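A single protein chain has been omitted; all remaining protein chains appear in their positions.
When the chains are written out, they are named A, B and C in that same order, and each has its own residue count from 1.
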Amino acid sequence: MSITDLPAGVGSALDSAPSLVYAARPAPALDAARLALSRDLVLAFRKRGQLLQPLAFFALVTMLFPLAVSPELSRLRAIAPGVLWVAAMLASLLALEFLFRDDAHDGTLEQYALSGQSLTWLLFAKTIAHWLLTGLPLALMAPFAAMSLGVAASAVPGIVLIMVVGTIALSLIGAIGAALALGMKRSGTLLALLTLPLSLPVLIYGARATELAIAGNSYMAPLELLAALAVLAVTLAPLGAATAVRISLE
Amino acid sequence: MKAFLDMGGYAAFIWPAYGVTLAVLVLNIIWARGSLRRALETARRRSASSGGNS
Amino acid sequence: MNLRDSRAVTVNHLEAENLQLWRGDRHVLKGVEFGLGKGECLQVTGTNGAGKTTLLRTLCGLMVPEEGRVLCEGRDVRADLPAFHSSLMYLGHEAPLKADLTARENLHYWIGVRRRVAAAGLDAALARVDASAWCERLVRTLSAGQKRRVALAGLALMFAPLWLLDEPTTNLDADGQQVVGSLIAEQLARGGAIVVATHQQLPGAVRAARVLELAS
Partner (left out) sequence: MRWTWFHRLASPPYLYGLAARLTPWFAWPAALLILGGLFAGLVLAPPDYQQGEGFRIIYVHVPSAWMSLMVYVTMGLAAAVGLIWRMKVAHAIAASCAPIGASFTVAALVTGSLWGKPMWGTWWVWDPRLTSELILLFLYLGFMGLRAGFDDTQRADRAGALLAIVGLVNVPIIHYSVIWWNSLHQAPSVLRFGKPTIPGAMLAPLLILLLGFTLFFAALLLVRVRAEILQRERTARWISETLSG
């Protein structure tokens, strides 16, 4: 991510004549969003410890069930879809804390809101970065968790696909909650109370699709419903998050 | 009367259900009136102390 | 050059009309009024808590006044906030810098979101605030004054016609204050407009065209 590969714009504006100084071209919306996204990725890789937290949490929650229920794989297999989705929801909830908090604290969100760019797009980019860093790894890790619960390897592609679609919806719905919680001094458990009821449809369709995938049946029907939720979340959630961020800056 | 109170053996479910609903109705009246009374008291105190500026 | 871009680019006249704003029970802005032309600087003074920051945040549209308007070229800025925003630069108390990025990267991401930035422009802006020597260091290793300088480099790089500065000289040594002074002078000479909130004397030879004192 070197600085020199930026497209050349106005050269050294500092040397330009006074009549030209304000001719700086605004960055196109997509470039701005891409920059916001790459910035979050770069930052996340400089603090790798934080990246691993949701994943470790996911693995830990999955591990609790064999200990709490029974080590018998046949019983674990029956509850595997529920375990995977509850663990994924909680892990994604945990990761939401990091989505906006730092940027709100140091004034980055304020600068985004005043950038002249669409805040909706910038926050969408941030949420996508967040999903790449938490949702996607969760989806990729889910097969291992599933197999530890006695799920056959043949179900793996299905599980990954369902998890990918589901975590997109979870990240986006969560973004609204995380943005709403910004204006408050202590968010604590409130973020869960705001986000979880709104993500229940994702849980329902996701778990059902996973159940079918594990049983070796066609899971297209619930997956389509899940995808519809994800599409709805992609279109509406960034708008909601942008409104929430503006409210928190007031 | 006894038959009415017994509700065909469902007394243990019907009367609590009606009781809870009536309690919610009554409590809502009390809460709403209480919040208005508190708001009025605060507003009165405020306008008495400040003379109602701006 | 690229003046066909209709979005913004000049601020010839900024005006505040009877701005009223409450924060809970506090009446923070009590009918603030002023006009500001190009090449002019308005200094906002007042004790802590008098509403200097609130005024700046209201001017740039983050806060919505309960009464009154902010006009740019005679039009309410709320009618087209993105256009207004692309012509202004707001610098708050804290520089919007990430501790885990270098000074240069910070500037690249921060300003790059708003306008196209070339590497040469970045270097020039960093040199302008005497940051060339340490601009590749992570911001977490920098002092408060150095962070402030990075923020000033952002200001120099953005070339917005309107600057809204909140205590720009905080944490700066004498040299740093000189930099602020000359940046402000340059901006005014170019025909830019500045609203600066500070209870200190403006640095360098800059004299504010108007001083607005907010009573607490």
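Operating definition for what follows: contacts are C-beta pairs under 8 Å (C-beta built on N, C-alpha and C of every residue); 3 or more make two chains touch, one makes a residue touch a chain.
Keep in mind that what you see is a predicted model, and the values were worked out from it rather than measured.
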Partner chains on view for the chain not depicted: A, B, C
Option touching the unshown chain, where A:L30, A:L193 or A:V231 are the choices: A:L193
Absent-chain contact - pick from A:P66, A:G150 or A:P201: A:P201
Absent chain, residues of subunit B that touch it: 4, 7-10, 13-14, 16-18, 20-21, 24-25, 27-29, 31-33, 35-36, 38-40, 42-44, 46-47, 51-54
Touch residues of subunit A, complete complex, unshown partner: 176, 180-181, 183-187, 190, 193-194, 196-198, 200-201, 204-205, 208, 225, 229, 232, 236, 240, 243-244, 247-248, 250
Touching residues (missing chain, whole complex) on subunit C: 22-25, 27, 64
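Criterion: only the chains that are shown with their structure count from here on.
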Subunit A and subunit B, separation of their C-alpha mean positions in angstrom: 43
Interchain centroid distance [CA atoms averaged], subunit B/subunit C, Å: 53
Complex contact set, residues of subunit C against subunit A: 1-3, 5, 7-10, 57, 60-64, 82-88, 90, 92, 94-98, 100-101, 104-105, 108-110, 112-125, 128, 156-161, 189-192
Interfacial residue positions of subunit A with respect to subunit C in the complex: 1, 3-4, 6-15, 18, 20-27, 31-32, 35-36, 38-39, 42-43, 46-47, 102, 106-108, 110-118, 122, 246, 249-250
